[in-house]
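Missing here is one protein chain; the remaining ones are kept as they sit in the complex.
== chain A ==
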Amino acid sequence: MTASDPTTATTRGTTVSVTDTSETDTSETVEPIAVDSSAAPNQAEAGHTTEGAGLRRLTQLQALESEAIHIIREVVGEFERPVLLFSGGKDSMVMLHLAVKAFWPAPVPFPVLHVDTGHNFPEVIDFRDRTVERLGLRLVVASVQDYIDDGRLQDRADGTRNVLQTIPLLDAITGGRFDAVFGGGRRDEEKARAKERVYSLRDEFGQWDPRNQRPELWNLYNGRHRPGEHVRVFPLSNWTELDVWQYIQSEGIELPTLYYAHERQVFHRDGMWVAVGPVSQPREGEEVLTRTVRYRTVGDMSCTGAVESDATGVEHIVAEVAATRLTERGATRADDRASEAAMEDRKKEGYF
């Protein structure tokens, strides 16, 4: 397929099939992928209707799953070169799981993209690589470290690299000529996200214009865009953190081990427990302690905090999230707390 002409994508999309996409795009976007069908777990109770109750109603998780699968399939039907943002974190694992289910028994027809801060938890990178290998996906890595090494980016005084991800991300989107970028963002995460569409149009600089968004009606998504523009797509828009965890539990989705309670050397900074690691050393007066903790998000190790927890299994986490009184970002992302409009500003600049 030649350089995509996105303005014609929607009308041309009427004849696209999964097979067509992989046949024509194999060399560049889609490696011949084989999905281990065991990766699509056979969840008997999730698969059954509620006939027994006499009412034909989907459960909440079934409804959310069907909505997300519909969105993922729409994107593959109408865009030339989708890509899935994939960090190995729980939201991207749920996204990948839904993609596997959406195209079963065919393989996932798009590659995955990781924006690597270089400040990683080693177990998350291991997990990312094993998952990509198991599903036969093509992994594209945009490395913040490369940008710092050659001077295109500079480390900040506070050490966090989450905000440095934007430029490598945009370059990877441009370089891969990706026209649709799946993200695991949810509207319940943060106030600025609450206003984002499922299909979020970005200009050639990746910018989000919150005051000029397309209205989104029924389940009819308008993905048309001009050359150079792309669309961020958020199939989990309507999920809450609790929905994500209940889905992980009901589907048996494997996650990096740091989501579950474990002992770790930590120190207290900015009201959070920060792990001792190569990029996060205690300063003077910060005492290193051993605590039983878990992480609610995975990100830049230097600024992602752990919470004290005894939740060793997914069922404990579901109970903990159901009872918790702190949003996941508020608890554990130092950079989001900096200003009331922190996320809005980053999104406008092209952040996830």
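As a working rule, contacts are C-beta pairs under 8 Å (C-beta built on N, C-alpha and C of every residue); 3 or more make two chains touch, one makes a residue touch a chain; residues count from 1.
FYI, contacts and distances are computed from a predicted model.
The UniProt record for the undisplayed chain lists the protein name "sulfate adenylyltransferase", from the options "NAD(P)-dependent iron-only hydrogenase catalytic subunit", "Peptide/nickel transport system permease protein", "NADH-quinone oxidoreductase subunit E" or "sulfate adenylyltransferase".
The residue from A:L85, A:V100 or A:A142 that touches the chain not shown here is A:V100.
Looking at A:H114, A:R128, A:R187 or A:R202, the residue that reaches the missing chain in the full complex is A:R187. Where chain A meets the missing chain, the touching residues are 7, 10-11, 13-20, 22, 32-37, 40-44, 46-47, 49-51, 55-60, 62-67, 69-70, 73-74, 76-77, 100-107, 187-188, 190-195, 210-211, 213-220, 222, 224-226, 237-238, 240, 242-243, 324-327, 330-331, 340-341, 344.
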